[in-house]
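A single protein chain has been omitted from the complex, and every remaining protein chain is retained in its original position.
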Amino acid sequence: MYPVDVTITEIVQESPSTITFFFDHEFNEALPGQFVMVWIRGTDEIPMTLSYKNAITVQKVGDATEKMFGLQEGDHLGIRGPFGKGFTLPEAGDKVLIIAGGVGAAAIALLAEYSMSVGSSVTTILGARNADEMLFLDRLTPCGGLHLTTDDGSAHRCGFVTDVLMETDTSEFDRIYTCGPEMMMKCVFGILEGQGSLEKTELSLHRYFKCGIGVCGACCMDGDGLRVCKDGPVFNGLQLVDSEFGKYMRGPSGNKKQF
Amino acid sequence: MYPVDVTITEIVQESPSTITFFFDHEFNEALPGQFVMVWIRGTDEIPMTLSYKNAITVQKVGDATEKMFGLQEGDHLGIRGPFGKGFTLPEAGDKVLIIAGGVGAAAIALLAEYSMSVGSSVTTILGARNADEMLFLDRLTPCGGLHLTTDDGSAHRCGFVTDVLMETDTSEFDRIYTCGPEMMMKCVFGILEGQGSLEKTELSLHRYFKCGIGVCGACCMDGDGLRVCKDGPVFNGLQLVDSEFGKYMRGPSGNKKQF
Amino acid sequence: MIEITGLKLRNPTILAAGIMGTTAASLVRVAKVGAGAVVTKSIGPQPKEGHKNPSMVNLGYGFLNAMGLPNPSFPDFSAELETAGSKTDVPVIASIFGGNADEFTQVAEGLADAGPDAFELNVSCPHAQGYGASIGCDTCAVEEITAAVTDMTDLPVWVKLTPNVTDIVSIGEAAQRGGADAIVAINTVRGMAIDIHSGYPVLGNRFGGLSGSAVKPVAIKCVYDLYAALEIPVIGVGGISCWEDAVEMMMAGASAVQIGSAVYEGVDVFRSIADGIDNFLADRDLRFDDIIGLAHRRI
Partner (left out) sequence: MIEITGLKLRNPTILAAGIMGTTAASLVRVAKVGAGAVVTKSIGPQPKEGHKNPSMVNLGYGFLNAMGLPNPSFPDFSAELETAGSKTDVPVIASIFGGNADEFTQVAEGLADAGPDAFELNVSCPHAQGYGASIGCDTCAVEEITAAVTDMTDLPVWVKLTPNVTDIVSIGEAAQRGGADAIVAINTVRGMAIDIHSGYPVLGNRFGGLSGSAVKPVAIKCVYDLYAALEIPVIGVGGISCWEDAVEMMMAGASAVQIGSAVYEGVDVFRSIADGIDNFLADRDLRFDDIIGLAHRRI
């Protein structure tokens, strides 16, 4: 379908480098972890996870995101989606562990809220570069426990989410979800693999998307050829064993880019 | 949609000039009076009213119908439909008058059966060229009364359905349905108009069909430009006032052919 | 109210050629239910019965048809055209075809007395005499035919193009050189369907032309390219079934739109599209001119 035209109703500066754009259209059918293709007309169309049913949270990294940072309330975006496979939803009573880093918190916030709403017990490990960049602290503050880390030690524990994870007995949890920079997730993956917890882990990945709908193959990962846009972006840990995950990704031309 | 492939399961010679072809597909959604386009592959595709949910009753008149008369059980036809507007269905307690002539009886048989099934009181006036050509006598024999005429007097009353109609007080009836040769229906129309009964009368018409789905305009009638294939083939009497009905129809090129 | 090649249309929706256009009664009906103008069935020099049925199938995503240009020929059609003109206020455009320039002018002359408001030249008919497969693929033929008809009449002459060519712009330019007042694009896209139960092609004519939703992107592209290249207005046709489609076509460059296959869903499509466009413009405080060709200005 043609992109849906949405009007930006509210712009929230979440941190120095991230902004949330609320719009006048709720993607009520969207599952936590699904993404939309955001069309900044005249510039580019880029994938963004829904951080709310009616919002995306954007980190400025290049052309299109920079253009977005110039948008005002009342401006328009074109949106296609929701697309892809979201997180497997936890059930009441499930013990849930969430590990998020940086803007990855945006992708996981809806899941955290859902988990709490159905009465699973959620523990969160949340990391950021520094205190200012700590995202969605309020939405990710659960009953089960909250562990915060900053790379620079500007607040809370100095270090990485993996430091906390290494001290955690993941066998206690029924479901583990993670989203963040791939290098962070690679370390998380290694620890969980070591603890035999991969099977109950879901990771949300990023790759370069062209079509976004599972046809062109731009986002296929080496290993089993899984399409991040359609078979993912959320994958079970076991699907990523012996894949390119944590090693390299591909650019627009299909060329490999090492992490 | 592409034509549905049906297999002929039974062939019944109804009269010297008409054959019923039963097939292995029931058009359960069809309303009495709707038609299908019957594709005799390699020859032509022609409109036929469903005489049963799974059958058509065909009179031999030219190329395609002649080809059909050569078909055997097990042979195939391609069928598109059902199309068009059928009869307005009578309700329990309605007093119904049916006037059918020749192969027109086929188009009205499902309606007669339906009427009786819901408990309307049906009176039928049925005409044919001769006794052998009297169609669906069994299906059209109602509680309310049956009047038969043959043009040549080979059985029953010698004469036309209109002779009976003229002796009938149509004001007694709630609904009147008619199907038959246009010249017959023209006379019926005249009588009913005279008796002020047009408003409760429905007539099933024939015109030359190309598309059969209301687009090409081949079947449009002069007057209000009604399409017989889509706005009909069943029309209310009032729709036909001041139309070409009973005067002329058009051939394949759009040329007028007087009756 | 819009004006196109001198004709005043109360709204930019026009009945496309070959759709409910064989009789005065149906043309008048379509005008009554909302069309801003109506185009007749294409009329030729001799009566034609057209191809054997099946002549049109609904594919769900579009329609495939091969009518074979059935028409009663110009002498027989004159009376219909005259009646149509006298019974409606909206412009009635006579679509005509022939195998060469002489036949086109013969038909146009034959219909002139019946008072059409414009001619639309259907240069997309296959198997035209003396012009190879289709005159619509041949720039010289299109220019010559257009010039012949524009010479013969003072009425506006629209030329309707086939998309089944390598370069539709060169054909449009030929028509413009020939003096066309407007271009109509597109006619149907070559297509075919086969019945797998029997192996027979579904259409009596074996192949035919695709219309409806499936061809909208093709039509949008043709109109976009023609608008960029030509000075004369372009009328967009192909797959328009709702007001959004019509607005899209206008943004590609169409000054008005024609609607064909969508009458399948109901003849009220003209009114609902015209109303939809009006509301769209009113909501945004825009005029027709603001949206015609807008996509060209969005870089």
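Chains: A, B and C, in written order; residue numbering restarts at 1 for each.
Criterion: a contact is a pair of C-beta atoms (placed from the backbone, for glycine too) under 8 Å apart; a residue touches a chain by one contact, two chains touch by 3 or more.
Values in this document were obtained by computation on a predicted structure and should not be read as measured data.
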**OP:** From the listed residues A:P16, A:G194 or A:G251, report the one that touches the chain absent from this view.
**Re:** A:G251
Original post:
Which one, C:L64, C:V149 or C:A182, makes contact with the chain that was left out?
Top reply: C:L64
Original post:
Considering the whole complex, which of A:I8, A:A30 or A:I46 touches the chain not shown?
Top reply: A:I46
**OP:** For the chain that's not shown, point to the residue among A:I8, A:M37 or A:M68 touching it.
**Re:** A:M37
Original post:
Going by the touch rule given at the top, which residues of chain A touch the chain that is not shown?
Top reply: 1-3, 5, 37, 39, 41-46, 76, 78, 80, 209-218, 220-227, 250-255
Original post:
Please identify, in ascending order, the residues of chain C that touch the omitted chain?
Top reply: 59-62, 64, 133, 137, 164-167, 189-194, 196, 198-201, 206-207, 210, 213-215, 217-218, 220-221, 224, 244, 247-248, 251-252, 280, 291, 294-295, 297-298
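Assume only the chains that are shown with their structure count from here on.
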Original post:
Using C-alpha centroids, which chain lies at the maximum separation from chain C?
Top reply: A
Original post:
If you average the CA atoms of chain B and of chain C, how far apart do the two points sit, in angstrom?
Top reply: 36
**OP:** Calculate how many whole Å lie between the centre of chain A and the centre of chain C, each centre taken as the average of the chain's C-alpha atoms.
**Re:** 51
**OP:** Would you kindly tell me how far, in whole Å, the mean C-alpha position of chain B lies from that of chain A?
**Re:** 65
Original post:
At which residue positions does chain C touch at least two other chains?
Top reply: none
